[in-house]
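Yeah, one chain of the complex is gone here, protein chain that is, but the others are all in their spots.
Up next, chain A:
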Amino acid sequence: MSRLRAEGLTLGYDADPIIRDLDVTVLDGKVTAIVGANACGKSTLLRGLARLLRSREGNVLLDGKAMADLSTLQVAKVLGLLPQSPLAPDGITVADLVSRGRYPHQGWFRTWNDRDHDAVARALDATGTADLVDRPLRALSGGQRQRVWIAMALAQDTDLLLLDEPTTYLDINHQVELLRLLRDLNGRSGKTIVAVLHDINLASRYCDHIIAMSGGAIVAEGPPGEVITAELIAKVFGLACVIVPDPVAGTPIIVPAA
């Protein structure tokens, strides 16, 4: 059984919902990419799955229980989410920021213990940010900064991790590095990862499963090799294209048609 799924989910900010009656199942232990055109409801779905947005109708089920019945802390111990543009207080250091990921494991009075230390150290090591601990966040490059934020989400020590457009604003090298990091995290600990991504070629290369959305609904999902077709790209993005295999990995690559 899947640990995270949604049934009949309706989500939205105003009177007109963005997502209507949507069913989705997140595959355990896989890296899933949610792709789609701008404003198709990708981020909304991700926020709904992490309960940052309350469902109007339907349920998000975490380990079989309706998330609405769980406390925010219970959810935060199992499911982490890194928003698209998190805020950092001025001058905060890497060590301080990553340590704040331990919040759901600390009560009102409980002080810092060995488990917290280990979790933060592991997160820093896994993201290659251990050398940066004393540096202020704003002194880092975009790629380093994004890895630090992922370290914070890792310190939360959850089995599921959702990321909202983690590669936006990064150059190609850092995008690849970040997706390799996600792959690596998944491979090492079997962590379930869901990321909203814009670059379908990179998503196909580094993810196990692709969910394609259009107009607030899921139009296709499955392994990249099966899902990414010229018809789908035309339908979802309105782009005429040819699909060629990636010369290195054989995964689909989109080439715009003449």
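Keep this in mind: contacts are C-beta pairs under 8 Å (C-beta built on N, C-alpha and C of every residue); 3 or more make two chains touch, one makes a residue touch a chain; residues count from 1.
Keep in mind that, in the parts below, contacts and distances are computed from a predicted model.
**Q** Select, from "Phosphocarrier protein HPr", "Alkylation response protein AidB-like acyl-CoA dehydrogenase", "Putative anti-sigma-YlaC factor YlaD" or "Iron ABC transporter permease", the UniProt-recorded name of the complex's unshown chain.
**A** Missing chain, per its UniProt entry: "Iron ABC transporter permease".
**Q** Given the contact definition stated above, which residue among A:I34, A:L61 or A:V75 touches the chain not shown here?
**A** Only one of A:I34, A:L61 or A:V75 touches the chain omitted from view, namely A:V75.
**Q** Write down which of A:L9, A:V24, A:L124 or A:C241 is the residue touching the left-out chain.
**A** The one listed residue touching the chain not shown is A:L124.
**Q** Contact with the hidden chain only, please: which chain A residues?
**A** 13, 47, 50-52, 71-77, 79-83, 85-93, 95-97, 99-101, 103-104, 106, 108, 112, 117-118, 120-122, 124-128, 130-131, 133-134, 136, 153, 156, 180-181, 184
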